[in-house]
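A single protein chain has been omitted from the complex, and every remaining protein chain is retained in its original position.
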């Protein structure tokens, strides 16, 4: 993914902050989703096809792909927020372009707009196999910078 | 949820067909999502808050809620399709209205349009606790009736 | 549309405030969209099929239907906001369910969530003709309550 924009982070320690928060998302370990790369305004996650995460035709369930996309988009937005902010997803939309066969998946998210309160992030999930990589899903997510709410603090 | 419409199923054995397909979605068992109710054009699922499915603030991850909503919407559409059809999700959009604390969740989906090839389903996820129930998320999903493709057959 | 919820407006003069703001949306007059009904958390607009607003098959263009849906959703949210607030649409999603033939259209919007800063509204567009009414499109819109910004003040 070529960079659409060079973002300037509000917090120079953004990468450590993203990694610490990602580690607290228990569902990431449960689903085998790993944090591969953190840049200002950009995050890459990885995961593998697993039989216990499939839908009725043996593909990875769209909800599982969306879980990875949502975290990728959320942390891409979070990387540009002030140090004391929390992040909440307001909404997201997913288009499913091809069956998620795998065996490997790469989930990329990049900030499209970083506003004071509202951020918009675009993500895409690629399956990576012997034959190369293929786009299986895209997401657009809208997120909110949350300040002063103890229950959603960083 | 009051019924918006009385749908007439193309296949009188729709409920057994939905239950059999749901049982093949391995991720439903992995996430503890159960099939509570099947009617023509309407499906209700249930699940519980689980620590290993949380995001960084201890709420159920939005992707997990979306996984349940996507299956509920998919099977609501599938219940109205011909016996030999497969169902594929084209896209969905989720609005997250409140933190998903639980402890219990009820996920309801009901068909808004059942076309020959395209169906649109609206779903909602409620948390159910001692204080009553509260809407935590809504989904609109677009699904396709698939005929003649062996890899996505019923 | 049966009321899903009884909303309590923050501003008792909400109806006059909605009507005044609607009158300032010049595009409503240009497209022939009228404000039929204002309640707390609910707005109904009407419009007619017009040849100069069509797409290539002679149906009302989806963007014109969306313009009416967006205003209906925006004013449904606005009706519940404080007197000094402005409203901005963050995003919306439209499903097009049937060709918009008309000749008359009724656009209904009702608030699903009214948060302090974020509101979610669901809308639907019906065509009304000799044969009765038919759902042609649905919208889910996310809106923001804006305070202290002179350029988007009421």
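Labels A, B and C are assigned to the chains in the order they are written; within every chain, residues are numbered from 1.
Convention: a contact is a pair of C-beta atoms (placed from the backbone, for glycine too) under 8 Å apart; a residue touches a chain by one contact, two chains touch by 3 or more.
Note that the structure is predicted; figures quoted are calculated from it, not measured.
The hidden chain, counted over the whole complex, makes contact with A, B, C.
Per the touch definition above, the residue from C:38, C:53, C:77 or C:126 contacting the chain not shown is C:53. Annotation: of C:8, C:26 or C:131, C:26 touches the absent chain (contact as defined above).
Listed for chain A, the residues touching the missing chain in the whole complex are 2, 93, 95, 97-98, 112-113, 115, 120, 122, 135, 138, 140, 142. Residues touching the missing chain, restricted to chain C, are 21-22, 24-27, 29-30, 51-57, 61-64, 66-71, 86, 88-96, 99, 151-152 (touch as defined at the top). Touch with the hidden chain on the side of chain B covers residues 90-91, 93, 117-118, 120, 142, 144.
Basically, only the chains that are shown with their structure count from here on.
If you draw each protein chain as a dot and join the dots that touch, every dot ends up joined to every other dot. Chain A and chain B have Cα centroids separated by 23 Å.
Taking the mean of the C-alpha atoms as each chain's centre, chain B and chain C sit 28 Å apart. Annotation for chain C: residues 93, 120, 142 touch two or more other chains.
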